[in-house]
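Left out: one protein chain. Kept in place: all the others.
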Amino acid sequence: MSVTEIRVEGHLSQIDDGWSFAWLDQARGTARLSRDGRSQIVLVEGSGTDWTVTLGGRRIAVTVRTWRERVLAEAEVAAVAPGGPLEITATLPGLIVGVEVTLGSEVRQGDPLLSVEAMKMQNEVRAPRDGRVTTIAVQAGETVARGALLLRLD
Amino acid sequence: MSVTEIRVEGHLSQIDDGWSFAWLDQARGTARLSRDGRSQIVLVEGSGTDWTVTLGGRRIAVTVRTWRERVLAEAEVAAVAPGGPLEITATLPGLIVGVEVTLGSEVRQGDPLLSVEAMKMQNEVRAPRDGRVTTIAVQAGETVARGALLLRLD
Amino acid sequence: MSAPFDRLLIANRGEIAVRIIRACAELGIESIAVYSDADAGALHVQMADRAERIGPAAAAESYLSVEAILAAARRSGAEAIHPGYGFLSENAGFAEAVEAAGIVFVGPPPATLAALGDKLAARRTVAAADVPIVPGLLVPLGDPTTVGLAEVGFPAMLKAAAGGGGRGMRRVDRPEEVPAALAAAAREARSAFGDATVYAERLISPARHVEVQLLGDRHGNLVCLGERDCSVQRRHQKLVEESPAPAMGLALRAAMFESARRVAETVDFSNAATVEFLLDDSGHHYFLEMNTRLQVEHGVTELVTGLDLVALQIRIAAGERLPDGVLRVEPRGHAIEVRLYAEDPYDDFRPVAGTVGAWQLPGGPGVRVDAGVTADTPLPPEYDPLLAKLLVHGGDRPAALARLRRALDETLIGGVQTDLGFHRWLVDEAGFAAGEYDTSLVPDRWRSGPDLGPAETALAAAAGAAARAASGTAARQPAVRYDSAWGRLARREAIDR
Partner (left out) sequence: MSAPFDRLLIANRGEIAVRIIRACAELGIESIAVYSDADAGALHVQMADRAERIGPAAAAESYLSVEAILAAARRSGAEAIHPGYGFLSENAGFAEAVEAAGIVFVGPPPATLAALGDKLAARRTVAAADVPIVPGLLVPLGDPTTVGLAEVGFPAMLKAAAGGGGRGMRRVDRPEEVPAALAAAAREARSAFGDATVYAERLISPARHVEVQLLGDRHGNLVCLGERDCSVQRRHQKLVEESPAPAMGLALRAAMFESARRVAETVDFSNAATVEFLLDDSGHHYFLEMNTRLQVEHGVTELVTGLDLVALQIRIAAGERLPDGVLRVEPRGHAIEVRLYAEDPYDDFRPVAGTVGAWQLPGGPGVRVDAGVTADTPLPPEYDPLLAKLLVHGGDRPAALARLRRALDETLIGGVQTDLGFHRWLVDEAGFAAGEYDTSLVPDRWRSGPDLGPAETALAAAAGAAARAASGTAARQPAVRYDSAWGRLARREAIDR
C-alpha cells in the first residue's frame, strides 16, 4: 500500500526511516515498533484511514490516507462547499514544479491543475469541481507554505 | 443444536439441569458457567465435537456429539474393522426396549437392530455394515451394562 | 481459624467490590455481589460466589437503594454487609437499617457515622477536644454572609456541611464573589447530599493534604497505622497517595497522630476510619474531616504495614480483638498509589465513556494492582470512572518512584483515554520527585499537560502508518518495515523468528 498522507492530531507528519512494526495481538491493538535494535510496545487501534495510537497513556489520533482517499475526502469537502469562487490552497508545504492550466482555462472536476513536490513526493493538485481559472497565484519553482493560495476557480 | 452424547475423558456423562453459560472471551475460551445464582469462570477450548475444559488447572477432554456424528463415527470405526464376525456391544448402559431383528435375518448397513433407552433418551442401534444376525444376546425389558454384547453379525 | 461469617454481601461495585470479594475468599466467607443492570457482566459479579440484581443502572435505584440492598441481603442469607467506600458507606440511616435487620454492618456504629457525617457539627466537637481545626465558621453561613466571612477572611472555601468528595465546595477570593458562590455551593450540596447547609473555612494555601489511618476494635483497642499524603488532587479529589508523607518530621507526625486519636475519642469508634488534615507551610496541621469507612487508598497503608485492612475490618465487625501484632506494627519502606481513571488529563480530567480494549497490567516485585475492570469491559456512564489502582512498594521513596515509573511503562490500556500519561509525567516532575508538592500541583504544574512532542509525533505517525499497512495481516505473522521516508511503499517482510 502506498501511503501519501499522514496526519497526527490533524497536523501533517512524516515517517522517519527504518521503523519495523509487528502485531502482538491485532484484535486488541498491541504491537511492537522497533528501530535500530530498540523496540517498544505500542497500542494501535482503528481501521482504514483512522487510527488511535496510545503512547505513554496518551491517545493520539492518526489519519493515514492514500492519494486517492485524500482527493476523495477533499472533493467531498468541496462538494459540500457553497457555490461561487473556490480557493485552491496548498495542503502541504512544498515546491511548485508545474502549472498545468492558464488563466481563463475551463477545467473539469479531476483535471490536474498544478504539481507540487512535498515530503519528497510529487503530488498533483486536481480540480475539486468544474470551473474556470480566475487567478493563478504561483509559478513553477516557487516554494509555498501550507495554506498558501495556489489558484482560484469560478 | 440437539446434543445426544457427551463423553468426559472418554466416559459417557450427562448434564444436570439449570446451567447457564456465557462466553467472556470466546477467542481465548474464557466463559462463565452459572447455576442457582452461583457462577464460576471456566476455560473451554476447542471446536466442533472436541473440547478441552480446564477446571482447577486440570485439562479435561470433552466430546460432544450429535446422534448423526455418533453414528458416523461408529460407522467409521466399523468400516475400518477387519471382515468376519462383528460383535455389537452397548455403547451406553441402558434398557433394551425393542429388538427389531430375528436370528438369521439379513441386514443392510444402517438398518435398525435394537432400541435402547439410555440417559432418558431412546436410541436405535443400527447395523454398522451389511451382514447376517448370528446371535441375539438380549431381549426387550433387559438392562445392559456398557460394553455388554447385544448381538453378532456375520 | 474459623471464618468470622458464613456469608457477606458487598454493597458496592468496581475495584472495591473485587477487593472485598478477595478478602472474603481468603477468610473462607461466601461473597455475595450486588449489581445494577449496567453491571450484569462486571468483574465483581464474575468474581463473587453469588450475585444479586438490585435494580436499574441509576445508582439511586440500585447501589444507593437501602431497600434493594437489604432485600438482596435477606434473599441471599448474608450475615454481614460491607459497604466499601462511597454510595451508602457513610450513611447512618443505612447502617441503622442493616443492624435493625439483624445483619452486621462492617464499619463504625451508626451513631458515629451520624455524628461525623455532619462536617459542621464535627468541627465543633473536634475543636472542643482541643484538636486544631481549619480556621472558620462553626455555624452555617447565613444571611448576611459578610458577618461570618469577615472573621474567616479571604480567600475562603465554602463547604457543604453534609459534604465529601469535593462536591459543594467553592473558593471565594473577594467579598463580591460570595453571593454567587454560596448559591452554587448550596445548590450542589442540596443535589448531592439533600442538604443545602454551607459553611466557610479560611483557605489554607499552600497546603498538603495528609490523613491518618485508624483502626479500632470493640474492646477499646485503637491503633494509628501511619499517615498518607494525598495532595495530588484535581477537583479536590485525590489522584495519588503515598506513605509515609514526604519530609514530615517526627514531632509533626506525633502531633497529628495524637490529634487523630483525640478525634476518634470524641465518638464511640470502632472499625476503620481516616482523619484528614491540612498541613500549612509552617508545619501546622488542621482537622478537615473524619471519614468513617475504608478509603480508596487503604492499600498504601497495607503495603507499608503488611496488614490486610479489609480482613481486619471484617474480623472487628465479628467482634474479634485486634491482635498484638497489629497494635504494635511498624511501617516498612515506602508505598505509592496512583488511581487509573477513565479521564482525559489533556482535557481537564474530563471523565470519558466507552469500553476498555487492551488491558495489560504490570507485574514483578513490589507491584500491586486492584482492578475493577478487565479487557473488553464496558464502562457504564452512571458511575465513578475509576478503573484500577496501581500500587508500588519499595525500600524507600526513590526506589518506590523508580518502581512506579517501571510499572506505568508496563501498563497498556486501550479503548479509552486514561490518566496514565499524567501519572507517568508526575513520576519525573521535579517537585514531586523531590517530595516537594502540595494541592496546587495539578492546577499549577500540570494544567492540561505538555504538548505532544516531536518524538511522540514521529512515533505515532510511524505506528499509525505501519498499522494500516499491516492491518490485513495476521497477528505475529509478517512485520512491516519502513526503509524509506514518508510517501514510499511500505514493504512487508517476515521477521526473523
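So that you can tell them apart, the chains are marked A, B and C in the order they are listed, and the count of residues begins at 1 in each.
Here is the rule we go by: contacts are C-beta pairs under 8 Å (C-beta built on N, C-alpha and C of every residue); 3 or more make two chains touch, one makes a residue touch a chain.
Just so it is clear, the model here is predicted, and its values are computed rather than measured.
Of the options C:40, C:111 or C:434, the residue whose C-beta touches the omitted chain is C:40.
In the complete assembly, the contact with the undisplayed chain comes from B:55, out of B:55, B:72, B:103 or B:145. Panel shows chain B; residues 1-4, 6, 8-9, 11, 13-31, 33, 40-49, 51, 53-60, 62-64, 119-121 of it touch the chain omitted from the view.
Annotation for chain A: contacts to the undisplayed chain at residues 22, 24-25, 32, 37-39, 41. Annotation for chain C: contacts to the undisplayed chain at residues 1, 18-19, 22, 25-28, 37-41, 47, 53, 299, 302, 306-308, 311, 325, 332-333, 361, 363-371, 376, 393-395, 398-399, 402-403, 405-406, 409-410, 475-476, 495-497.
One rule holds for everything that comes next: only the chains that are shown with their structure count from here on.
Taking the mean of C-alpha positions as each chain's centre, the chain lying farthest from the centre of chain C is B. With centres set at the average Cα position, the gap from chain A to chain B is 63 Å. Each of residues 375 in chain C touches at least two other chains.
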